[in-house]
Each structure stands twice: as C-alpha cells, then as structure tokens.
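All protein chains but one are shown in place.
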Amino acid sequence: MTYRVGIINVTGFAGMEAARLLWQHPEARITSITGRSLAGRRLGEAFPHLAVYGDTMITAEIEGSVDVVMSALPTAESASACVPYVRAGVKVIDIAADFRLKTAEAFETWMGKTHPAPELLAEATYGLPELNRAAIAASKLVANPGCYPAAAILALAPAVAAGVIGDQIVVDAKSGISGAGRGSGGSFGYSEVNEDVSAYKVGNHNHQPEIAQELGALREAPEPKVTFVPHLVPMTRGIHATCYAPLARDVSQAEVRELYREFYRDCPFTRVVDAPPHTKHTLGNNMCLVHPVVDARNGMLVAIGVLDNLVKGAAGQAIENMNLMLGIDQKAGLDLPAVYP
Amino acid sequence: MTYRVGIINVTGFAGMEAARLLWQHPEARITSITGRSLAGRRLGEAFPHLAVYGDTMITAEIEGSVDVVMSALPTAESASACVPYVRAGVKVIDIAADFRLKTAEAFETWMGKTHPAPELLAEATYGLPELNRAAIAASKLVANPGCYPAAAILALAPAVAAGVIGDQIVVDAKSGISGAGRGSGGSFGYSEVNEDVSAYKVGNHNHQPEIAQELGALREAPEPKVTFVPHLVPMTRGIHATCYAPLARDVSQAEVRELYREFYRDCPFTRVVDAPPHTKHTLGNNMCLVHPVVDARNGMLVAIGVLDNLVKGAAGQAIENMNLMLGIDQKAGLDLPAVYP
Amino acid sequence: MTYRVGIINVTGFAGMEAARLLWQHPEARITSITGRSLAGRRLGEAFPHLAVYGDTMITAEIEGSVDVVMSALPTAESASACVPYVRAGVKVIDIAADFRLKTAEAFETWMGKTHPAPELLAEATYGLPELNRAAIAASKLVANPGCYPAAAILALAPAVAAGVIGDQIVVDAKSGISGAGRGSGGSFGYSEVNEDVSAYKVGNHNHQPEIAQELGALREAPEPKVTFVPHLVPMTRGIHATCYAPLARDVSQAEVRELYREFYRDCPFTRVVDAPPHTKHTLGNNMCLVHPVVDARNGMLVAIGVLDNLVKGAAGQAIENMNLMLGIDQKAGLDLPAVYP
Partner (left out) sequence: MTYRVGIINVTGFAGMEAARLLWQHPEARITSITGRSLAGRRLGEAFPHLAVYGDTMITAEIEGSVDVVMSALPTAESASACVPYVRAGVKVIDIAADFRLKTAEAFETWMGKTHPAPELLAEATYGLPELNRAAIAASKLVANPGCYPAAAILALAPAVAAGVIGDQIVVDAKSGISGAGRGSGGSFGYSEVNEDVSAYKVGNHNHQPEIAQELGALREAPEPKVTFVPHLVPMTRGIHATCYAPLARDVSQAEVRELYREFYRDCPFTRVVDAPPHTKHTLGNNMCLVHPVVDARNGMLVAIGVLDNLVKGAAGQAIENMNLMLGIDQKAGLDLPAVYP
C-alpha cells in the first residue's frame, strides 16, 4: 500500500523540500499539493529542480482523499488550515510553530498573535522522535520542531536528563540563510549577506521558549534558563548550535560521551561523534550530529548539534514523524547519504 | 538480482559521489571499494556524509567478484587498473580521461604522457548516452565523458548534427571548484578562491580535443574548430557552458528549439528549457539543462548547457552508462530531484 | 583648494562607493549628498561602513554650491536631474546610462523609454579615459561607462584599433551580484543566488550597443557585430569579461602582447598582464587587468578584462573622469592597492 500525502503550501522552502524527499519514499507519495500564489501551475515548472514530478499540479486546496497532511504555512496561519483534517481523522504534521508551545498564553506572548486553534493544543505532540517516539506514533497531530530547537535540544537533552548540567544554559546558533524562508530576498539580498556574520533577535527569538519547554520536560526541576542567540552565516543550508552549560557535578569526557551514546542508542538519525562535526556532513539528509565536550578547566559542558535546517530541522523531520504515525519503518525514505562536497 | 559494483579510488570527489548515488540504486550495490591512502578504514568514518555505509571497508584492491568496475583514478593511472577487468570480461567504466580520445597520439599530445593501454582504445565507447546509447549498451569498456565536454557537447550536438552552425565554435565554461578534485586545496584555498573569477589554460585545456572529436563525429565534415576557455567561479558544484557558433544558415528561434527538442526526445537526462537555466537546478542530480538562443542580429547561435559536474559530469553519468551496459532501466537510481535551494 | 562634490542618490551601490572612495581624495570632498528614501538621516548611520562621515546628512536635494555633480540615479531618471547642473556650468558625471549612446533613437530602442534630455547628447563625452582622455578633460558632461562595457572595451580596444580582429565578436561576461544594485534582494536572494551560475538577457542586454558603438569608433569600418551574454556568479563584486574574435590576420602572441602594452602605455589604471587575471586582484580599487591570448590553432583572439564593477566599472571611473575634468592628477584618490584576500 502507498500512503497518500497532501502538502499545504509547497511553495516555501520547507514545503518544496518535503516534495523533494517524498519523491524517494517507498511507501508514500504526494497526491495533492497547494500553494496560493502558484495555484494552477505545474510543480516541476514552477520549481525546475522538481521537474521529475511531471504533470503534478499545484492547486488552491487539497484535492481528493489523503492519509497524511503536512502544513508548511506560515506560523499563525497554519493551525486553522490543520483543523479540518484533524477533525476528519487525517494524520496531520504541522511544520509551522502553531502547536509547539503547550499553552495559548505562551504562543501569544512569543508570537504576538492570538492562537488560531487553542482547543487542539492538548492533542498535539511535540515531534522530536528522539524524545517522544511512542507519543508521536500514537498521535493524530504532531508539532514539528523548529530548526534551531531541533539542533539545540538534541545537543543538550542527554545532559539535562542525566542532571549533569545546571540551569544557566547558553545556545549560540549559526544558521544558513534558507532558514529565513523563500521570498526573504528583500531582506537577505546576496550582496548584503555574503561575507557577513550577524546576530539577530538577541535573547528574544521565539524559538527560545520551545527549547526551554522541551528541556524542562526532561527533568523534575523547573524549566532551565536558556539564553538563545541566533546568527546568520553566509551559506544556504545548515545549523550549528553550540550550547554551553555549567556542569552540575564532576563528570569526565568519557562518562559524558557514554551517556550521550546510550541516550541515542536506538535513534537512527542522531549520531554522537568524536570530533567537532561539520554542518556540511548533513547537507540534504536527515542526520543530526552531536558532539559533547567537557571543558574541565572551566567546569563547563560544551555540546554541539548540527543538522540541515530544511531536513532534520523541517521536512525530513516531518517525514520521520509521518513514518512513526503510519507505523512504518522510521527510516523509510530518509536513510540517505549527505551531499558532499 | 542485485549487481555487484566495485569502485577503484573511492576517495576522490567522483568516486565518493558514485558511492553516494549507488546507495539509492535499486538493482546494484557496492561490494568493494578501494582507496590507496585510506585503505583499512571504514568508508563512513573516512567520509562522514557516507555514514549510512556502516561497516563497509576501504581496501587496497577490489575484493571478491564484481559485475561492474568504475575507476576514478587519475588520468594515465586509470587505464592500467582497468586492463585486467576488461580482459576478465567485467564491465568497466573509466571515469578518468584515459579512453576518451580515439588515438594514443592524441592522448600523448594533450596529456603529455604515453598511453598506458593503447591496445584497448579501439574497444572503448564514448559514454554519452544522448549520442551513443546503443554502442554503450553493447560495450565492455566505456569512457565516461569529461565534465566540461558533457555540458558543451550536449549544448551543441543538435545544432552540429543539423548543420545549423558553422565551424568556428567558442565554448566558454564556468565551473565550480570541486572540478579541481579533492586534495586540491593547496592551490584552491578558500580565501583565495572565494569572491574571485578567473580563467585558466586559455585555449589549451585537454578537454578541448574531446569536445571537437565528439562534435566532429556528428557530421560528415572534418572536426570543427573549438576555442575552449574554462573559468573557475566561487561555488562548489556546477558547470555552465555557454557556447557560441556562427549560424550556417537562416534559422528561427522556433526552428532551433524544435530541432533541439526532437534531438533529445528520448533522452531522460537532457531537457531543453525555454529560459536561461541555473546550475543550481541540477545540484546533486543527473540532469543536463540545455537552452539554445538564436542571436539573429549577429547571425550567432548561443547554446547553453548546465549540469552538476560530479553527477551528469562524472559519477551519475557513470551509473547511467552502467545501467545501459547491464540492460536495466537507464534511469535506475538516477531519477531524482535536485537539491534546492 | 579642495573641490566640492555633490552626489545625487548616494543610496545605491554606485553612489555609496563614490562616497567611500572620495573620503580618501586629497583634493576633493563631498559637500552634499542626496537620497530620496533616506533624506534626513546621517550618512554614517544609514550605512555603517561610512561612519567616518560623522554628521554628514543625506538631503532631498543638492545643497550649497558644488564644483562637480555625480549622478547615480537609475537610468532614464538621471538625465533630467543632470540638466540644471549642466546648464549652470557645473561639471557633471552621469553614472547612469542616459548619455552613453550617441542618439536618442538608440536609447529608446534599447532602454524602452524616451530620452529625457536628447538636446544634451551632443555635448556628452563617453568617459573611458583610455580612449578619450583629452575629450573628457575638455567636457562638461561625461557619460560614465557601464560596468560590462568598461571591461569588454578595455579587453578589445587595442585589437580593434590595430585591425587585428574581424567583425564577429563574442563577449561572455561574468558579474558579481552587486551589479544588480542595492535593493535587488527580492530577485537576488542569497539562498537562490548562492552556489549558482546563470545567464540572463542572452544577446539582448542594453550594454551590447554601448560596446559595439565604442569599438566601432576605433576604426574606419562600420560597427562590429557583438554577441554579448552576461552571467551572474555567486560573488559580490567583480566582472570578468572573456572576449573572443576571429583573427583578421596572422599575428603572434608576442606581437599582440606588445600591441596591447603600447596601447595602454600611459594609462595608469589598465595593466596588461601575462597570466589569466583574477577579479579579486582588483577588489576595491580602480584597476582593470587585461590579458590577450592568441589561440593560433583556431585563428581566434581571446581577450580578457577584469575589474571591480563598483570601482573601475562605476564610482572609481567617475572619480577618474572628475580628476581629468578638474585638470588635477588623473590618479588622485585612486592610486590604491586592492583588498586581498
């Protein structure tokens, strides 16, 4: 059997990446795709890199029955689009930020908008399989993690869960420009972004509460303090999250390494590595590489997580969640090398 | 049945790209790989982007029986390595330049070295399926085209074959830096190459005779004159060949377009497009995009060909040739979207 | 004495580059700058790289008396802004394309707009000092060359003037993205442009007639045919023009080299070099590097010109023209190393 997938808003970078990856999926295929500005056009004509899709049309609404819906609409627009599918019992994965925070209040505080479907928040599962595999498999509505949180949480989770680190966490993240989304060229023109590094939304980015919430769920104590500073670096894809936290107890490099390996033993897409990882080693695939280092001199844990923001940070993660929700192999369609160099 | 493939010298960019692409091949798999400096190491450890290969070891020599051998050794080293397999009846694809030129004399003139196996030259088939599909399918030894010639020949072949253009051809090619090969960092350091364009081997590059030879084979007249100037541009992958030739007769844009479409009607990996193509629309896949333009004002044909130098210009082309030699679907393992953005 | 310079529209890349370079000029200084959207703001606040300018304000109109006006307005808007200054006897340098073509008809054909001040065309001098030094020095209105034409004309002029090449010229140009102008991010977003090469306006760019006109002026025969294809490459600054033309007579590499050196003997900003030049060797300075190669095998001249599109291709050239018009040292303020790496 081949599952039928609908993608709402295929025209953003996350949506088109889902289309790219689903092409190779052995048990699912796209049967309907929407995109407002490009409705009525052929997918492969609008986006020449997807020419393999031949006559597949972009429509205004999802057409025909589907088993799974992925929504790649902007945050605060996505929830409303998801509602009818959730109601109808279709499995829904929201790639936007609408169902990630647990409360409508938190959403309002950080997004500056009223939540469009607060009644569904209790049903939503945070879609990071390394933490929530069973819950995802049982869920009808999965909130796909943000790209920064995916990297930061995977870098820190084993240490938080084991109580190795204390409360004052720093997440310094470096992102490729595709994280800003398609059509963001007006603010991110090549001439301005090239040969430049800059921080933005210092201590104030809406991915911060998502990181704190999920790390907090790993332990008894209240949510840790997380200072989060995202940076843009001149590349297209990739996130490098460098996380820092004071050690809560004496721990050796070997112990931390073992603790991390144990934590991720059954996780096909998070690998603990012994040298500083390169974002480029995950370009185009669903891998997250994690590297913890004990800075014994200063009593600090440095934990690095790298991934492709459009794959493990968005569309690949959505497919991994879909696989779990459908009860098929978690790795289906995703067990791929990265593109290098 | 799954065909067994051996790769000689997996450690260069073309060799590792063959490994990346073969991972997804439905009917063939790598059973042995060699690499001199890295013999004894795990493939996925030496090259983290290939971690999916798990315990596959790099060895000094091909081990076990194989159905196909691909050699990615340097030019003038590759032929000798191929000889025993050709003799043993194994299908061989040489990704190096050893069997591309038809005579040992031409090889010596342009490569500055004695040909290591001139006795095999007559058996070799030039591996561009758009021109030689049947011959490739019947061949035991295929010479995989150079990256520049693949782009230039595909841009020009329909016009040459139809006698639309005259003799004085210009091929102005722009290449990403991966064309210089792995380990070329000494000459192509990031700080020097970034934010720079330059030409090299002006009118003197050894891909020039390959272009002239194959275009010459498409018509009765002698080989055309080809002025070939390669340039390096600051990107990793991609070739953009812009070709210019005086029109030999009056011809309209519509006529040329139709002539090109007809020529490539049954070619799954060369697509004629109606707007200037972007190299990035082929990143990571086996597509060549071709765009002919009649500059009526000046009596000139401008024909553009773009491709990924490591895929249609090297490893993907090798797999396409392998498919034909094995009598399986020409598209097997290669029918993929490009990676974008 | 210090000359007073006004810049109309300092807010584009060419205008702000003029401000950058004039800062170091020993005999001229900016006394007034305009910029529509940013009028009322401090220059160094709007553009932090120009913070050295301290309290200099951007105003809506040129304020106070000036000796020279440079206009960096868009084409077809610039001429009208120049008229009053020309009438008032102020020396004017138009960095836009309004006064480059000799006739209002040519302007209308190529720009698709009516010329705003056709009555001034006869007074305008084409501002390429390598060809027109004396005329520029005597002129009140100088049309600053386009960035592509500057590179192409300087690469080809000696050969055309000496009758070494024939009529069918190809100019294949590669440009950094800053050539598209500030605020062009909507079409040239980082994620789309990075790792990409593409051609545009194939055979149809409005710099083509400018190249043909100026090369035609160097000889008795009618204007040569010029096929011009511009390409965008992923870097910020730099133009690399690779020009091709059939040799009109037998000529050796040594002879061509000598002919080029002789032609540019007294030109401080065009240097004939013996190896393929790198755009990066001119980054930020006013140099044009020229490299002619005889491809004797094919009877073709390949002539390369490289420069920084914002300096010798725009603002630096404007200052060089200003120096000549003011009768001061042609090199004043421009005799600088390039920024490397």
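Note that the chains are named A, B and C in the order they appear, and that numbering of residues resets to 1 at the start of each chain.
To be clear about the criterion, a residue touches a chain if its C-beta (ideal position, glycine included) is under 8 Å from a C-beta of that chain, and two chains touch if they have at least 3 such contacts.
Worth saying up front: this structure is predicted, and the values here are computed from it rather than measured.
Within the set A:K174, A:H207, A:R271 or A:K312, the residue that contacts the chain not displayed is A:K174.
The omitted chain makes contact with just one of the residues B:P26, B:G54, B:P84 or B:G189: B:G189. Listed residues C:A51, C:A88, C:A138 or C:A221: the one in touch with the omitted chain is C:A51.
Mapped onto chain C, the footprint of the missing chain covers residues 13, 16, 19-20, 23-24, 47-53, 178, 182, 194-195, 236-237, 271, 273, 277-278, 280-285, 287, 289, 335-341. The omitted chain makes contact with chain A at the following residues, 168, 170, 172, 174, 176, 191-192, 194-200, 202-203, 225-227, 229, 231, 233-238, 240, 242, 244, 246, 276-280, 283, 293, 295, 297-300, 302, 304, 306, 341. Where chain B meets the omitted chain, the residues involved are 13, 176-178, 180, 182-195, 234-236.
Keep in mind that, in the parts below, only the chains that are shown with their structure count from here on.
Centres computed as Cα averages put chain A at a distance of 36 Å from chain B. Centroids built from CA atoms put chain C at 46 Å from chain A. Centroids of chain B and chain C (each the mean of its C-alpha atoms) stand 38 Å apart. In chain C, the residues that touch at least two other chains are 176, 191-192, 194-195, 234-236.
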